[in-house]
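Working notes for the structure below.
Of the protein chains in this complex, one is absent; all others appear in place.
We just call them A and B in the order they show up, numbering each chain from 1.
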Amino acid sequence: MVVGAGPAGLAAAGALAEQGLTVQLIDEQPAPGGQVWRGALDRSGAGRRVHPDQAIRRAAAAAEVLRRPGIAYAGTASVIDARTGLAARSGTDERIEIDWLAAAGPGLRGLRTTTVRALIIATGALERPVLFPGATLPGILSAGALQGAMKQAGLVPDGAGTVLAGQGPLMRLVLAQVLRFGGRVDAVLQLASAPAGKPRAGGLSGLAATLASAAVADPSLVARGAASCMTGHGVRTYRGVRQLRAHGLAAIERLSFDTDDGHHELPCRLLAVHDGILPNVQLTRLLGLAHAWHDDQQAFVPVTGKTGRAAEQPIWVAGDGRGIAGWELAALHGELAGLDAASAICPTSTQPTDQAADRQARRHRLGRRIDRRLPARRLVDRLYPAVPIERNATPDTVVCRCEHVTLAHIDAAIAAGAVGANRVKTFTRCGMGACQGRHCGNALTRIVADRLDVSPTAAGALRIRPPLKPTLISDYLDGACT
Amino acid sequence: MKPTSDLIIVGAGLIGLSCAIAARERGMDVVLIEAGTVGRQASSASAGGVRSLNRHPAEIPLVRAALPLWATLSARLGRDCGFRASGQVRVAEDEIAMAALEARATRVHDLGHRHERLLSSGELANRVPGIAPHCRGALAVEDDGFADPLATVHALREHARRLGVRLIERTRVVGLDDLGQAVVWNAVGPDGPVTYRARHGVNAAGAWGGSLAEMVGDRVPIRTAALQMSVSAPLAHFLAPVLGSEGRKLSLKQTAGGALVIGGGYEGTVGHEASGAAGGRIDPSLLAENLAAAVSLFPQVASGRIVRTWTGLEGMVVDGLPAIGPSGEHPSLVHAFGFSAHGFALVPLIGTLVTDLIEGRASEHDITPLDPRRFAQAGPDRRSHTDSQAERAA
Partner (left out) sequence: MSGGVWRSLPRTDGIPVEVVVDGLPVRAYGGETVATLLLRLGHDHFGRHPGTDRPMAPWCLMGSCFGCLCTIDDRPGSQACLVPVSDGLTVRTGASAVAGSPDTPL
């Protein structure tokens, strides 16, 4: 099974099918393509024109795999639970059982259990929220959501009061896209991303070294990045923004914030925020895979080998889910994981030697192509560190939206003896709501690590339990096994 | 070796915490050793039923004595345990079930207890408005109720800490020795082997209580079950008492916040958690069966959403009754384990029972049927496992 039909998942499914394996590909979005190619495959979609022609061609080429016999694709399908280590019970190869909900179409809806020999997880990334007072007001979206609304449905911000706030390359891309399609943006707020009073980790010399190696490895990416840095598109840009606050009664009405020049207030009806993206680790956590904290990405990342395989398990992670790296690397990861999984399931001893050698050579080439692109990704990480939470969050700032847990609640729990993320969870209910920590988990780890003065690894991450999403009881009652 | 304490309790679940508090309140110096983390196993998988309804006769007087203690527990601990005297209702969904409830009502009445009352279908419809019309009647106890297991764990732990109970987590007892009158506990903690010494010991090790008992030569036939629980997102309030169903496994209740807590003794797969810690895995077909039982009583439950499912390891003694009493082999060890998925109700009372035993005081409660030495003689077990299952769901 391949979970996720973005660039990584499509490539993985293609590689598996090409090697003669049957694949169930599922994705919870209504159409394949992941986030980067959202709306690119929909010919009649109002958002298709937002994609450059090149992107549309790439998306179409990637989605060609869905025509292959041997690949069964299900959209609007979500993983609910997964179980490993079933070899002893089945007496055969290592087996993984996945419970997933297919929600498409009347009569087709229901919870299914599929048993497979290998699982490739390509569930991509999530946006990192910015914590600030008023962030839960209607009218505040992530920058990815704004871009997604454009790509999916051709929705463009209209009229006065649109503001972008955050840091990272996506901000510039979204700004350019909104303006190109006739939308209006009143201001861009560059959120201060160095901790107050602290120099950037590694200093300027470290940054220069990273820049140099990136320029050598992938000059075109660096050039494109430099070009986009140059222009603010004539939109008023504020730098070094902190103490961001959204005000309004039923929806956002205005913003206030501070810069070195003083205090500012802006009318605002639509605010798009961005603070980078994080690997989506819900399924990898549910499966109990090991994760390591990456300081540069300020996130937990599943621990995998070069091919994306989790140690000792027939589970691979491909794409942004194994470390934010962009769509090109995601596709390479996916192909590599697919080939590796095929080799693992059909060991070389049962294969004609030339096919096995060919697979081996391809994996090697893919590995080299991946290695070449990594320095540029490291540059991106160095240039765009996460916004320190204390720059904008106040005690009354909501951290867990689902259960309405504020920073003050979390601090009280820590003061009362909660010594890790999961203890804070049981004290405060932070992370126990519908999203199971997708929104608050990263912040919770960072807050606990900061308050207890321990590493994020020691602070821990929220334990994830099934169901991965709140599941209708009626769906549990209509189940089937495949 | 650590200095001699008055008492070492093994197992920091609800039972162990309750014993620790009671002993500390009587002036003992108490060490509480826990192999994992506080309240992680059966205590977290409890449905939270405070239930004298459908109880084994040996436990009826104990639970009836525990009920008034539940009413004052939150005030005593200074923290809300979420106790509500909502009543417990065991529904009969067909004539066979109704006949079984009627037979039980007679038996319990003959034993001299008056707390269980039969309800006709009309009385049931009044007592539980909106219940599915096929229900024939029920057996009910008005002053039973439920509490919040997680909140109770928190409250007990904080109280124990305030009283000065020494809690040691991630430390597993691997052996037990005698040293004169003292109990010597050999354990393995995060930093390696460690030894504790105490004048008295309590085995509150839950699913591991049998292995601990074996260290001194006591035999309590017990197996480990991974009890499954599920909780829904909040629904508009429609249910006050806790519901069970005669002939089915079910515990269905709605919390003050509106969430449905659904269990009933369904067993998942025992094993290690994904993280390597002791635990269990949900069996999806049993989960579906559990949810179907709830939907059978209230069809609108089908539009609720399960937000989380989890398991906790519980010790199930072969005759369905806990082992509470002195060790047959060791002069200073008291057993309090094997609550077989229905220990929650006894939590406020168990501390008193156990400390009476430690101090050699006569208890006002008769716990002879629960004596761990009942398994000591060779020969067939006196009750089959399947008989006790019918009376087990908490």
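Here, a residue touches a chain if its C-beta (ideal position, glycine included) is under 8 Å from a C-beta of that chain, and two chains touch if they have at least 3 such contacts.
These figures come from a predicted structure and were not determined experimentally.
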{"item": "Chains shown that the absent chain touches, full complex", "value": "A, B"}
{"item": "Residue among A:Met1, A:Ala82, A:Leu131 or A:Leu270 that touches the chain left out of view", "value": "A:Leu270"}
{"item": "Sole contact to the chain not displayed, among A:Leu126, A:Ile370 or A:Leu407", "value": "A:Leu126"}
{"item": "Candidates A:Thr76, A:Ser213 or A:Ser343 - the one touching the absent chain", "value": "A:Thr76"}
{"item": "Residues of chain B in contact with the chain not shown", "value": "233-236, 238, 257-258, 300, 303-305"}
{"item": "Residues from chain A at the interface with the omitted partner, ascending", "value": "28-31, 35, 39, 42-47, 49-50, 76, 78, 103, 126-127, 129, 136-142, 144-145, 148-150, 152-159, 161, 181-183, 250-251, 269-270, 280, 401-404, 433-435, 438-439, 469-470, 472"}
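Just so we're on the same page, only the chains that are shown with their structure count from here on.
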{"item": "Inter-chain centre distance, chain A versus chain B - centres from mean C-alpha coordinates, in Å", "value": "42"}
{"item": "In the complex, chain B residues that touch chain A", "value": "150, 154, 158, 161, 232-233, 271, 273-276, 281-282, 284-285, 287-288, 291-292, 294-295, 301-310"}
{"item": "Interfacial residue positions of chain A with respect to chain B in the complex", "value": "81, 83-85, 99, 111, 113, 286-289, 416-417, 426-427, 432-434, 436, 463, 465-467, 470-474, 476-477, 479"}
